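For this depiction, one protein chain was excluded, whereas all remaining protein chains were kept in their positions.
Entry: subunit A
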Amino acid sequence: MTGALGEKAAARREAARLLDRFVAAGAVPVETAILQPAGALLDLYGEDIRARAFTTSDPLRGERMLRPDFTVPVVLMHMEQGAEPARYAYAGEIFRRQEHDAERAAEYFQAGFEIFDRTDPAAADAEVFALIAEQLRTLDLDVVTGDIGILSAAVQGLRLSDRRKAALMRHIWRPERFRRLVERFGAPPPPRPLLDAPDPLEDAGPEIGLRGRGEVETRLERLRRDREEPPLAAEQVTLLDGLLSLSAPSDAALAALRAMEAGLPSIAPANDALERRLDALERRGIAPRSLLFEAGYGRASMEYYSGFVFGFHAAGRPDLPVVATGGRYDALTRHLGQGAAIPAVGGVIRPGLCIELSEGRT
């Protein structure tokens, strides 16, 4: 076979080979349906997923999406029937709509490995990372790591009302929006004369739609309270900016983060977790010095990571998609499990890209 068909067959073989390796590492191989119920994905990712996934309709079962990732169906499967601790492996095709770049593949293979285990998160993080790195060792890749947990801890420690913290946490995966919120909280709110009107709804017209008068009045009250809240101190904004711009080898990054604890004491437990993970990685022969750490890494992805994150990028090829990604997604299991969180960490490799890079075809 030649051309696209040959490439697809080769990617399929490579995916099967990776699956075997993951099974040999102790994982149970699992299958997930290609047609996934759209509800869970929309609920999790919001309307943006419609731009990224193919939506179709099943006459009897309603709206379906062509599997845009494995993580969500594997988590749902584990929550229904899994026993802990569990290690799962899978390989198959995923489907992504491409609205902007016709060069990007709309269907491709992924092979992945996921751990559900609440005993030792640092060890599980290191196990997933080391296993993924081992499969990629012959390729020329740049590795970046990060930790959303440190940023979350920093937000929780800011001198802000719970409501403002919640607003920042809600947008932690949308860097631009997050930045705008920080700026807004750092300055007095713009004047809103309406808030002082005797009856703000006097000239507002009839009450139509499901959002009722009570909801409008509740929010007006919140805006009045928000106006009373002192702006976020400039030194706190500086600390947050310093954290977000941190990019260094992991050992130096940890030292820098430790130094930030003076201003942001809330990040200390997350720093402890990072230290435990670096120790666990070192025990697996991965030197912290060799791992780039970026505190803002992984925020723009839609993957709901809430702790450790990593990505393997083709060196000198920013035009190519990321070759392998992964991370810890306790927040996702909490969301999908309606509050019943299971600590989980996993990673996926794109076998098709591995082959292209090893053959120097791209």
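Details
FYI, contacts are C-beta pairs under 8 Å (C-beta built on N, C-alpha and C of every residue); 3 or more make two chains touch, one makes a residue touch a chain; residues count from 1.
Note that in this section contacts and distances are computed from a predicted model.
The unshown chain of the complex is recorded in UniProt as "ATP phosphoribosyltransferase", chosen from "RNA polymerase sigma factor, sigma-70 family", "HDOD domain-containing protein", "FAD-binding protein" or "ATP phosphoribosyltransferase". The chain omitted from view is touched by exactly one of A:13, A:118 or A:213, namely A:213.
Screening A:8, A:21 or A:171 for touch with the missing chain picks out A:171. Subunit A meets the missing chain through residues 42, 46-48, 50-51, 99-102, 167, 170-171, 174, 176-177, 180, 184, 194, 200-201, 204-211, 213, 215-216, 218-220, 223.
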